[in-house]
Structures are given as structure tokens and as C-alpha cells.
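What you see is the complex with one protein chain gone and the rest in place.
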Amino acid sequence: MAGIGVGLVGYKFMGRAHSNAYRQLPRFFDVDPAPRMAAICGRDESGVREAADSLGWPSYETDYRRLVERDDVGLVDVVTPGYTHREIVLAALEAGKHVICEKPLANTLAEAGEMLDAARAAGTINAVCFNYRRAPAVQLAKKLIDEGRLGTIRHWRATYLQDFIMDPEFPLIWRLRKELAGSGALGDIGAHSVDLAHFLVGGISEVTGMTQTFVKERPLEGSDGETGRVTGWVTVDDAAAFLARFENGAVGTFEATRFAAGRRNKNAFEINGSKGSVAFDLERMNELEVFFVDDDADVQGFRTVNVTEPGHPYAGAWWPPGHIIGYEHTFVHTMKDLMDGIRAGESPAPTFEDAYRCQAVLDAVERSVEVGGWTKPELGGI
Amino acid sequence: MAGIGVGLVGYKFMGRAHSNAYRQLPRFFDVDPAPRMAAICGRDESGVREAADSLGWPSYETDYRRLVERDDVGLVDVVTPGYTHREIVLAALEAGKHVICEKPLANTLAEAGEMLDAARAAGTINAVCFNYRRAPAVQLAKKLIDEGRLGTIRHWRATYLQDFIMDPEFPLIWRLRKELAGSGALGDIGAHSVDLAHFLVGGISEVTGMTQTFVKERPLEGSDGETGRVTGWVTVDDAAAFLARFENGAVGTFEATRFAAGRRNKNAFEINGSKGSVAFDLERMNELEVFFVDDDADVQGFRTVNVTEPGHPYAGAWWPPGHIIGYEHTFVHTMKDLMDGIRAGESPAPTFEDAYRCQAVLDAVERSVEVGGWTKPELGGI
Amino acid sequence: MAGIGVGLVGYKFMGRAHSNAYRQLPRFFDVDPAPRMAAICGRDESGVREAADSLGWPSYETDYRRLVERDDVGLVDVVTPGYTHREIVLAALEAGKHVICEKPLANTLAEAGEMLDAARAAGTINAVCFNYRRAPAVQLAKKLIDEGRLGTIRHWRATYLQDFIMDPEFPLIWRLRKELAGSGALGDIGAHSVDLAHFLVGGISEVTGMTQTFVKERPLEGSDGETGRVTGWVTVDDAAAFLARFENGAVGTFEATRFAAGRRNKNAFEINGSKGSVAFDLERMNELEVFFVDDDADVQGFRTVNVTEPGHPYAGAWWPPGHIIGYEHTFVHTMKDLMDGIRAGESPAPTFEDAYRCQAVLDAVERSVEVGGWTKPELGGI
Partner (left out) sequence: MAGIGVGLVGYKFMGRAHSNAYRQLPRFFDVDPAPRMAAICGRDESGVREAADSLGWPSYETDYRRLVERDDVGLVDVVTPGYTHREIVLAALEAGKHVICEKPLANTLAEAGEMLDAARAAGTINAVCFNYRRAPAVQLAKKLIDEGRLGTIRHWRATYLQDFIMDPEFPLIWRLRKELAGSGALGDIGAHSVDLAHFLVGGISEVTGMTQTFVKERPLEGSDGETGRVTGWVTVDDAAAFLARFENGAVGTFEATRFAAGRRNKNAFEINGSKGSVAFDLERMNELEVFFVDDDADVQGFRTVNVTEPGHPYAGAWWPPGHIIGYEHTFVHTMKDLMDGIRAGESPAPTFEDAYRCQAVLDAVERSVEVGGWTKPELGGI
């Protein structure tokens, strides 16, 4: 098991989550290749040096161009803000590396298309980190669907609700500026719902949506009473919702917002099929609600399945039944499947192509908002 | 307390619920006038006779024209299928009676407008039985909003989920035929969500929606293996969803379906405001989930309020705290407010006008489906 | 269907609940005989007159001795405080009437024994109103057990939690005085848990318990700042808990308290068998949690069964699936079974004998507290 050298670009929230995944993966799963943490990269030298130390990276770089060229790096992992993905990923691919990129793949569909083309040209493994696919309960939902136990899928309804920017004095962080973040709640969290819908239900054929910005002006970061309060415009959506039709005839609703008071991170969905239903809520991510039409008539009801049994997806690698796992484990599982993909020579879903499809849906939603009608995802780039 | 004579037209599911309400009302509430059950009306004499006996009506009629003319009837209550509302209600109004009509007020907006005009001309009390407004938990939500305790309302999300027609062999009942029912899940159960949204959030300015019929052909009622299976076309929606913008700047999502396996009667909504949130689910109708932004930081969380305290709306009239009430109590509360309205000479909301507004939203949704874009409720009739 | 005349003794909380049951029963169930509300009885004439009017009784008496002698009364229903049960019930039995008595049957085991003897001598129908047996979800639990679907029962755990006397200024009502109430939380609400355990698991062979009075002195009723605050001693338990062994080898825990902040009326139990489990909570009385050991391994979990289906016990008589019923319906169901028992000539469980067994357990708990060890229910009186 020679392992594969990993170079991580970015070291904030996602950098911590990915670093943890590389450290934990070989402790709980038999993987071949095993990830070998080679170097972490960031522009601010003191920041990245400290991150390397605290996150467990033996070396660091301050220029991603150097990182992607390193011989001891076989896999480049990109966790920087979305507007920087394109150039880093293209450089890594050009250097012949395997690439995993945080979601969203890019801030625009055009960029995503360029990256997809480059990935195909490179021929290396590519993947996008929509980590919630790897919650055991989500995988269980997928298994039930694939085995036909829910029958024909009719309904998808997803909400991704947060509340962290409700205070009008919350500053104008990069996530609230379109030129940096691409979009707001729609691209940041709604993207997860789209990816889950693709994973569990299938392709989306058309959408119509709306977006809303409740707080239009916010103080700049660092602006305060002493220096004088300076504000700027919020240029992304605070909330977005859309209706969707799936290629297989199912219908769906989606909503993403950062203004749902009391909902810290409610990434929830429900699927109704002709033979049963499932419901999931990330705030109780170890549980899946499951209903079967064919249960005995007097004891039909949603079952609260604690997805921690040895036979449940990924769960056997962790703790005994009833001992729950946490948010970060979804990243460990993502890297598990990435290593398997590298060995098999097959990019693990969601690939760049899957992420492009996701981006195409988000793009279609934005166009539908503009035109006030239904639009189709533009998949010509695939 | 001379009371007011009630004449009820219709005796099936809603007939039972309304009869119960008239019987129970004076036992638990001080009302003036008290309802005096005068006569029940139905076209099938043996059916209506039996209903009169079992539901507690001292006499019956087989022609609504005779019922509305009776001197001992001051209030006509119409609980027949929607396509018959217009003619019965117009007759009752013409006879100078007070009228309460089951929802939907009518099957088309034009009919609803005609009824609204007639009600205004008559000058008697008019009301529409959107009974879920009268669940104590819903009234508590209203109180919190009116007192400003949720702040500015930003989000409304409603689902009304049922599953009773999922079996493709379920017959083509009248509710599945457009000429009789007007619409499917949208008008039958989605109408409740629209009324609740109007009540709690306010007027809806525009909508865009989609509808779907999953099972397009069904056996006729009475058709079976022996007589030969004969089928007909389902001409209403099995499911509907739409996005909405409210006049006050809030945004909303709505979904109604009869194909959500395991959801027997999930009439649920969530409202997010700048200072708090509430969530309701009819299957646990004695509870309201309540969140406040200003709670101490370390103990913020949705409270499960058991809305059975003496100080809660309507609850003091029933049982001690923690002793729940049921579905039918919402009708008792409706009749309580109707009696109060009759005494005060003011039609209690939701009035015909409120129901017209509801109908206008449903109508706009149907038009939006046709045109594939946003439409506005046509309120010219008001 | 000539019906049977009912005479009700008592008109407070339980009087309202029983009156409602008699009014509602024939509206929702086919019963023969049907109850015919004959007269209500109370010592305070103005109070009982008003109660007769508001609760629907055509006449009233101020002396129970006259009530039990009335020719138009075939069934005497006793809902007065426990210390008065004995004399009223004995009089009714002596008059040859059927009798239903509110729980607890008596304040002491000796009294209960005397009443049981009298009931046997009378040969009429006798019953005790432990109404929670008649919640549909409880009946469903019973059905699952009787059909062997939970296997051998191993565990019973019951809590009955309330909080209405937590305020030390709450007055010294009769329920807090041993000479009137017999005991505190143990007899008032713990008795319900014992009855449910008998119903669902079987006979209790021995117990050991503890009791506690947290607030030992309280203001007398009517005593206040103006008249001068006068206090008296609380002579019953505020809380009680006990361990139990059942005759069939199961083990059980019981707790009853009026000092569980936030628990308004949490009458909850869980049963674990070799093949499955059930859990119930009166605050969500339309639901039963059900688990089966033999469910497919990947989808095992407690099912939340909404016990409102046509096939569920009593539920078919009410509303469609998902439309819940309330607290008072348990009394309607009790009277339904009482009428059936009168027709069949067989006292419906829980009979006086069942109530005696319940009383014997409570008595054993009190003795165990005194001796500090295990005691057996004294069933010699049976």
C-alpha cells in the first residue's frame, strides 16, 4: 500500500474538514491507496504554516502552482472559495493530477464546462465533494430506491434552511457578494439539495424559481463604530425556491434560505414513491424515516431507523449500533470512495460531470427567475 | 337566548362534522345565539332520514329550496360537493338567510364572484368553513404574529400531504372529476393552505405553479371483475405545487398531494420571521413549535408548546392542560365564532370575500400552469 | 332500542366528561341499549341545576339516595371524589342498578372489597372508568400483545407526570388531603398506570416503592393576603415510584408525580417483548410507537403509527385516517363497551374486581413504603 500523496489548497472550514478526513480515513477503513498528507497550500504564509501544524500536514506551499507540480502530490484537493476553483483545478489537471474539488464546482456554468473539458482531457480521476451523499442514512435511502423498495418515485421535496445571516448587522462576507460567491443560498446550500435529488431521483428536466434578498445592505467586514460604519450591497440571494420536473416523471420542490429562524442547518428531504417513502434531516443525520405501503395495515407508520447498524452503509467501520457519528464523517466516506475510485481508475460520483449537471440546474433556476418562466438545464456542455 | 335555527344541506363526512359542531357547541361554550338544529337536507330520502336520526336533526327536507324557505331556519349551512354550492347558497341568500358554506366556496372563480355579489346584496352574515384556522395552535400562531413576537414575516412553507388515492385501483370518485370537483389536490387540500397563508401572512400577490396527475385512468365506481372493469379518465391534478410572493414581501412555497405514501393528513406549515418561527402539523394539531431569536443563546431551540392551557385560544373551554382535543373541535370553534358574528352583525373571517381571494389564488395557480409563468390573483371581483 | 336510563352522581370535571360521552355515544356508534340521560345529581342545588342545563340532563336530584331509586334510572354513574364512592355505589347496587364508578374505586382496599362484595351480591353490571384503556392506541397495543406479535413480555415502564401543583402557593385542595383523596399522585394518576399494566402485561405479584412530599405545607383554599394567609399540611404524596414483578416473569417500573416541570399530562408507557416493543404517550394519544425484531435488518426502527385507520380499534367510527380524536373520546369508548356489556350481561373490564386488584397494588406500594421492603398485593378479598 504505497499510498497517494495529497495536496490540499485552502485551509479554512473546509480545509479542516478535509484534513480530518485524510487523517481519519486509514484508521477506520481499509483503503488502497491510502492518502498520504503531503502539503497544504494557502496564500498567507503565517496562516498556512499554522494550519499545516494544527491540521497535520508536514509541509506547505503559498502558491498553488508549486503545489500542483510537486512530485509527492498525486491528488489535488481544492477547498478554496468558488471563484478560484477554475484556475486551480485547471492547473492541477494540466499537471496530470487527480482532482477533488469542493462544491460548487464553479461559480458559472461556463467555468464548470471548461473544467469538465479539462478533466476529460486529463484523463485523471475527478470528483466533487458533495459530502452529504455519504451520510449513511442518505446511502440507505439510495439503496431502498435502487432495490425498488419505494416503487416508482413521484415526489421530491427538499429544504435547506439556515439562519446565520439574519441579523442585519451581520457583515458583508464574501459569500454575500456575487462576484466571489456566484450566488447566495441557492448555490451554497441549494446546490446540495440539487445534488441529492440527482443522486436519489435522477435528472431534472425543467425548473422555475424565485429568489429573494431580504437584507439588501450590510456593513463591510471590519467596519464598526470606531472606524465608522460603512455598508455595501448584498448582491446574492438570501433565499431561493424552485419547482422542478424530473426526467422520470417525478415532481419536486426545492427551497434554500439563510433566513429560517431556528433552523441552524436543516438539510432535509422527503421522497414519496408508489411503495413507500423516506425522509431525512441532516440535524438528525443518523436517522432515516422510512415508510412502506405494504406493511401490515394496523402497524403502518414511518419508522425511525437509526442508521448505525453493521449492515448499514459505512456504519460498520465505526461504532456499535446506536452510537452515532457526526458531520465530519461524511467527508471521511467521501475520501473512502475517492480512494476506491483511484484504484479502480474510475471517477467516483459525483464527478465533474455530475457537478456540471448540478450547476446547469442552478443556472437554469437563475435564468427562470430572469424570464419568469420554466427553463431547462443546458447540458450541451456534456 | 332564543337561538338560531340551522338548516344543513348535505349529510356525508362534512355533514357529520358540522352536525357534531352544532350539538357540542352549547355544551362547552356560552354562545348567544345558540344554534338550534332545525332540519337537514339531502336528495335521497332514506339517506337523509337516517342521517337526521343519527346526527340529531328533528326534521329533514329532500329539496334545498324548501329548506331555505323554512321559517325556523335562520342559518343555512352548505356541505355538499363544490359544484352544487352556487345554486344552494344563492337560494339561501335570496331567502334572506345567514349562510356558512364549506370550502371551496365554488369550483370556479366566476361562481365565487357571483356568490360574493349575492352575499353583499343580501346583507346577511356569510362565512366559509376553512376550519383549520380554528385549531388552537393555529390561533396561537396568529396571536404571536399579530403581537409582533415573530417580527417581520419572511417565509411561508406549506405542505398538505395525503395518500388515500395512491392505489391505481382506487375508483374514479367525484373528487377526481373536474366537472364535479373543480380541481384535485390543489382545490381540495391546497385551498386550506392558501387560506392559512392568507390568515397568517397576508395577501398573495403572484404565483407560479405546476400540477401533475400520476394515475390518469381509474376504474369507475362499482366497476369490478364481475361486471367487467370499466375505466374513466382522471381529469384533476393528483398533486400541485406553487411558489408565491406575498404583498408584504414574504415568499412562500405550497404543495398539495394525495400521493405522499404514509402521510395520512399532513397539513403542515412553517413560518419564519425576523424574530422567530412557528411550525404546525395537523397530525399533531394540539402542538405548535415555536422559536424565538431572542431566547438566551445557550438554550435556543424550537419549543413544543402543548396548546391546551386555559389561556390558549378556545382551549379553556375544554379539558385541563395536556388533555388533547381532536379534529372535530375545529368545527365547534368555527361555529362558536359564527354565532358571535351573527350576534355582532359582522361576518366572521373567512368570509365569502376571503374565500374569493383564496379561489383567486387557486385560479391564478391554474392559469400559471397553463401559461408556464407567474400570474396574479384576479381580485377585480371584490 | 329502548335504551337505558342513566343517573349521574357528580358534575365537575368528570361529570362533564361522562355527560359528553353519553351525548356523543349514539351519534357515532350503533349501541343497544343506547344511554338515555335521565338525571344528574349533586348536593348543591343551584350548581346541579346549572350543570343539568349545560350538560344536557333533563332533570336533577340533590340526594343520591333519590337518584338511585328512580325508575327511569337503570345505570348509576358515580364521578364524585373517591371518599364518597362507597356509600353511593352501595346504595345503587342495593337498588338493583348497574353501576359504573370513576377510578379509584375507593380510597382504601377495605372499602373496595366491600364494594366488590356488594357488586357480586347485586349481580348487576359493574365497571370502573379507567378510561385510558380505551384510547385506540392502547387497544392496538393490547391487540399486538394478544396476537403474540410482541412475543414474551419482559419489561413494563410507566411514568405519569404532571406539574400542576408545583407552585408552593397552589392551595391545599381536597386532592392533597389524605382523608378525602386517599393518596396523592400514587392513587390519582399512578392508579391509571397500574390499570394499564394489568390490562397489557398481567397481574403484579410484588412491589417495593417510595413516596415523597416536596411541599409539605400549603395555603388553605380561600386563604389570601386580605383574610390572612392560613396554611395546612399536605398529607398525601407529591410523587411516588415503585418497582414491580409481574406474575408472568416480566419486570416493571412505575413513577407518578405532580412535580415534573413541563409535563402537563404525560401518561406514558413502554413495553418490551421478545419480538417487539410498543411505546405510548397520552400527550400524543393518537400515536403508538411500534418496533418489531423481525423487520428487515436495514429498516428496523420504531414506527409512529397514527392510530386513526378504519381498522384500528374504535377509530372507524370517527373520522378519516390522520384526523385525530381527543381526550374525551376515551370516555365515549368506555360507555360503548359498557352498553355492550349490559346487553351481553357481562361486566366489561375493568370491573370492580379489576379495580380491586389495582387498589391492592396501590395498597401494597403504601405498605412497602412503610416497611421498606417488598410486599404483595392482598387479593384475599377476591
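Each chain carries a letter (A, B and C) given by its place in the written order, and its residues are counted from 1.
Basically, a contact is a pair of C-beta atoms (placed from the backbone, for glycine too) under 8 Å apart; a residue touches a chain by one contact, two chains touch by 3 or more.
If you're wondering where the values come from, they're calculated on a predicted model, not measured in any experiment.
Asker: For the full complex, which residue in C:N20, C:T80, C:Q139 or C:N272 touches the chain that was left out?
Answerer: C:N272
Asker: Sort through C:T80, C:N107 or C:T159 and give me the one touching the missing partner chain.
Answerer: Touches the omitted chain: C:T159.
Asker: Which of C:L243, C:A349 or C:L379 touches the chain that is not shown?
Answerer: C:L243
Asker: Which of A:R66, A:R120, A:R264 or A:R343 sits in contact with the chain that's absent?
Answerer: A:R264
Asker: In the complete complex, which positions of chain B touch the hidden chain?
Answerer: Answer for chain B: residues 140, 143-144, 287, 290, 292, 295, 297-306, 309, 311-312 touch the chain left out.
Asker: Tell me where the left-out chain touches chain C, residue by residue.
Answerer: Spelled out for chain C, the touching residues are 150, 154-155, 157, 159, 161, 163, 166, 208-210, 212, 214, 239, 241-243, 245, 249, 251, 253, 255, 257, 259-263, 270, 272-277, 291, 293, 300-302, 372-374.
Asker: Which positions on chain A touch the chain that was left off?
Answerer: 13, 17, 19-20, 23-24, 26-27, 54-56, 162, 164, 263-266, 282-286, 306, 308, 318-329
The rule is short, and it goes like this: only the chains that are shown with their structure count from here on.
Asker: Sort the other chains by how far their Cα centres are from that of chain A and give me the top one.
Answerer: Between chain A and the rest, the longest centre separation is with C.
Asker: Chain A-chain B contact: same residues or different, taking over half shared as same?
Answerer: Over half of the interface numbering overlaps between copies: same.
Asker: In angstrom, rounded to a whole number, how far apart do the mean CA points of chain A and chain C lie?
Answerer: 54
Asker: At what distance in angstrom does the C-alpha mean of chain C lie from that of chain B?
Answerer: It comes to 36 Å between the two C-alpha centres.
Asker: Report the inter-centroid distance (CA atoms only) between chain A and chain B in whole Å.
Answerer: 41
Asker: Send over the residues of chain A in touch with two or more other chains.
Answerer: 300-302
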